[in-house]
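Rest of the complex left out; these chains stay put.
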Amino acid sequence: MTTDTTTRAGQGRDPLLEAVRGGVRVHDLGRPLYIGMPQSPNHPAYWHTLPRRHGDMVRPDGGSAANDMLVMGTHVGTHIDALAHVSHDGRLFGGADAAQAGAGGRYLEHGVHTIEPMVRRGVLLDVPAALGVDGCDPGYEITPADLERAAGRQGTEVGAGDVVLVRSGWGRLFDDPDRERYIGAASGVPGVGEAGARWLADRGVHAAGADTIAFECLPPGKGHSVLPAHRVLLVESGIYIIETLNLEEVAAAGAHEFTFVLSPLRLTGATGSPVRPLALVGRPQGEDR
Amino acid sequence: MTTDTTTRAGQGRDPLLEAVRGGVRVHDLGRPLYIGMPQSPNHPAYWHTLPRRHGDMVRPDGGSAANDMLVMGTHVGTHIDALAHVSHDGRLFGGADAAQAGAGGRYLEHGVHTIEPMVRRGVLLDVPAALGVDGCDPGYEITPADLERAAGRQGTEVGAGDVVLVRSGWGRLFDDPDRERYIGAASGVPGVGEAGARWLADRGVHAAGADTIAFECLPPGKGHSVLPAHRVLLVESGIYIIETLNLEEVAAAGAHEFTFVLSPLRLTGATGSPVRPLALVGRPQGEDR
């Protein structure tokens, strides 16, 4: 038996694995999925059921398996929008004909299966912290000035290729007993508007996320009638959008810069995917554990 | 406006982010999901459809959104088994009463929502490479000797807390036009047996994965009648199982040790989750890009 010494020698030198060995704090940015959770009524509701439970079919050796059936839209729970999700004037990002792209019953072009897994610098822009409030008001439009103020307060630059997560504070309502509060159809929802989206696009970010269902500012009572940030990001700029993130914990920990990992399911031809993104923070060498 | 200088000063010192900046090779271990893909008939079939396509509802401003409906079992495609998936003699891991655990229609104990995201050392054990074959034969039982031989050839130790991925080579059949080949109901499927599972459990691994649907050795024509490795790993040892992995590319790259990242969906009370795990390899400092 021979030993692959090249690999062996190389092992100790993988700086990523070394950093993981040194300790990583994992911030879970995904929400639990459960029947009745707040979601947009435009998408098939999340439903989970157990076709088989333990005891239904016990094998002679005493073994038994339980399993699941899942029905859901892809834009429910914490999820990512593929570029195929939104079109404008009949065109997807890059000018593809939107009607043609879906012929066949799936979006092979710009579908969520085309999104590469993300292992990138992530930045949290904590807008309420910068504004000195617990959370933005319903229907509040987060402006470029707000984004810059948040970045400045934190001392975090936004760079090309980054994933930028914009906290509005709205995520505190996710578990509200009145599920309509988080949905905010009547009240409105805070978020980035067209100008803020342009600000993000100008910086060349890879993806943008928020702690709301729709990412962008929804004025009270207007619902999803106009979604300019989706147009700017998905259609004009090829920037993915991540929604319904849990940003409360990572914000409370003061983690404004981190390694962002997101691995969408390879749902061939779909316009989105449920995800459970992570914000990873390494422990500096020499720091006490 | 004040600047959070503490964080700023700390940013340069996150060794994980530094490693990411230095370059990371991402090996995608997840399979694409598509209608008609090979899967176990014991679970609801994967189906995807577009309720809304571009053009169905165009807003006055020219915007249009397409969306999806997803129906599937959780043990289809690349997926992880929660501890609640399998019981033995009426007991889940830790002795929980399996019948009681599911009362209510979901497994709150040991459900997939209880699995913490994994950012851990991952190890690939390339059994066919160690055996000098392209792939293990149908129904071949991978023994502890095989696992040790693979580890030895590679020079990779298996340690407590690792995620160990056992390549049988069966993954080459995933895209076979005859989808029954990968399923292998008639032919049998290679995999770890009871002894191999015990070997893994004895080393205290955190999770174990394979490039087959069932992880373990299925003798020809016997189907899923006995699943001893599931018992040893899930029920007796509390070790998660990851199935239908794509290990071909990572094996071809000779990556036997890496940072393994897996982030199961938080499907409350479910027995498994589709996942898209990653094997990350950092670039040693000073190495040419």
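Worth a mention:
Think of it as A and B in the order they're written, each chain with its own count starting at 1.
Here is the rule we use: contacts are C-beta pairs under 8 Å (C-beta built on N, C-alpha and C of every residue); 3 or more make two chains touch, one makes a residue touch a chain.
Predicted model, so just to flag it, every value in this text is computed and none were measured.
The copy number for the entire complex in this file, given 2 shown chains of one sequence, is 4.
Heads up, the rule we're going with is that only the chains that are shown with their structure count from here on.
Those residues of subunit B whose C-beta lies close enough to touch subunit A in the complex are 1-5, 7-8, 10-11, 13-22, 24, 26, 28, 30-34, 42-44, 48-55, 59, 61-75, 77, 84-90, 92, 98-99, 101-102, 105-107, 113, 116-117, 119-121, 149, 152-156, 225-227, 230-231, 254, 256-259, 261, 263-272, 274-278, 280-285.
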